[in-house]
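Sharing a structure with you now.
Of the protein chains in this complex, one is absent; all others appear in place.
On to chain A.
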Amino acid sequence: MAQDSVGFSSDYQFWMQKLSLWDQASTLETQKDTCLHLPRFQEFLRQMYEVLKEMDSNMIIERFPTIGQLLAKTCWNPYILAFDESQKILLWCLCCLINKEPQNSEELKLNSWTRGLLSHVLSAFKFDTKEVGLFIQGLGYAPADYYSGLLKNMVLSLVSELRENHLNGFNTQRRMAPEKIRFLSRVCVPLVTLPDIQPLVEALLTYHGHEPQEVLWPEFFDAVNEAFLLKKISLPTSAVICLWLRHLPSLEKATLHLFEKLISSERNFLRRIECFLKDSLLPEAACYPAIFRIVDEMFRYALLETDGAPEVLAAIQVFTWCFVEALEKQNKQLKFTLKTYFPYASPSLVMVLLQHPKDIPQKLWHQPLKHISEMLREIVEDQTHGSYGGPFECWFLFIHFGGWADIAAEQLVMSEAEPPEALLWLLAFSHSPRDRSQQRAQTMVEVKAVLSHLKKLLRSPTLSARDLQAAAAESQDRDLRPPSCQQLIRHLLLNFLLWAPGGHAIAREVITLMAPTDELSHEIAGFLDQTLYRWDRLCLEAPRSRKLARELLAELHAHIQ
């Protein structure tokens, strides 16, 4: 407690100085300083209220002799009164100073003075000419009615001035001066969360002047972005996109905010990730290549930092789905070439990847898969194709559209024919991009062996878990396989379970054998969730497989919890 009060005392001194500084000069600098400190000052007011409410007014004066000055300066600062809840907290603090039964003239004076301040806060800044005041009173209206109407009208007239400004372009007479626009943006900083001001905020964000430099104040963008992320203000998507296009730090903050949400949400729920993504407006905003590139860059960074964590991979995939959806909706309005979104990728590769499997009959899926595989292989194995980036770039591009790899796995398991080399390569590449060609070849051989074993089992009338285990362990000591290869084989087995007629009966047993650790359970749950999500997107009918997948997923979740 003693430490608290020491901390509080020094805070008190700090803010007392600040308030005096802001009070004396109302220059650009002090306004800027005030706006920067508003949230912290509000916190301080809150703390102060907690301290004051325990004391009566005499104690307060004894303990904080200068509190009168502090409160008065606060009351006279329009920026503070305009911000968020500061005016409310200030009122609470003032209430603490009122004495129920003043005993002497000192206490009476204090009461009277405090009442004056309270009155001032509620009827602050009386600028009305006397006539206007008499008119409102004569009509029987209260200031509350008048001020809400006045604010609305002022906002309307400012908005129309801003819009007209935009349309009138070179008609210099009607133009709003850039300084005024900048001032407006500064003044909006404390007011961002007031609903009446929202049209003005929107008009400022979408205002495109003819000045070469940004005319709005950077702190304005920060404040709007914060309020948007915390859902304290609702803006149309176009305004938010304008915000991000004009102020890069806001975009970065918004993306980080999304990442935090994705990390803290439950794993293995792609539908939820999709909701978060759509909610954040980032996929829609990403239709602008500048925004896409920055968000993509941040995803890339996250991927590298987490060493390819499956959650990040999943997020990238869902983000790309949403992005492509948004791009299709945009269709007519925005026309950027693919190269602007993926400057380091081969355009033909991107075009193939962008194809929606739904648009292609299922039996023809092997065609684009082969095509993709060939193109990727060409880039990866041929060192002279420097312009399309190394293996990592290729892989990073590919995992945006990671659904193709999953489709490839399914195709390999389900078909009776000899597994095509191209698909094997694609799978090996997607699970382990950094392998050298020899290692990859080895992986391909292993996978081929497992697949041929599985095909034999496909035809066998009775399946047992042991059979499957044998299939997986075939051809080499299981433990010598690198982990990415093991993962790949696990996925093939799971596919088999979902699709093979006899798979349902043994599914649970196999999974128990496959997943002795929590980590592996998570992986399998992730796989199932991803599969179901993909089937939904592709509108794949497969009632038995779906049912099984859903049941297994539910059981795994219960188990993990």
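Brief remarks on what is shown
Please note the rule applied: contacts are C-beta pairs under 8 Å (C-beta built on N, C-alpha and C of every residue); 3 or more make two chains touch, one makes a residue touch a chain; residues count from 1.
Basically, contacts and distances are computed from a predicted model.
Comparing "Fanconi anemia group F protein", "Sorting nexin-30", "AP complex subunit sigma" or "Elongator complex protein 4" against the UniProt entry of the hidden chain yields the protein name "Fanconi anemia group F protein".
In the complete assembly, the contact with the undisplayed chain comes from A:L81, out of A:L81, A:A290 or A:I560. Only one residue in the set A:G149, A:P236, A:P249 or A:P501 touches the chain that does not appear here, and it is A:G149. When you scan A:S10, A:T27, A:N58 or A:S157 for touch with the missing chain, the hit is A:S157. Within the complete assembly, A:L118 is the residue of A:M16, A:M55, A:A72 or A:L118 that touches the hidden chain.
Residue A:V132 is the one among A:V6, A:V132 or A:L256 that touches the chain not shown. Interface residues of chain A facing the missing partner chain: 46, 49, 53, 78-79, 81-82, 85, 87-88, 91-92, 95, 98-102, 108, 111, 115, 118-119, 121-125, 127, 129-132, 134-151, 153-158, 161, 177, 180, 183-184, 187, 190-191, 194, 196-197.
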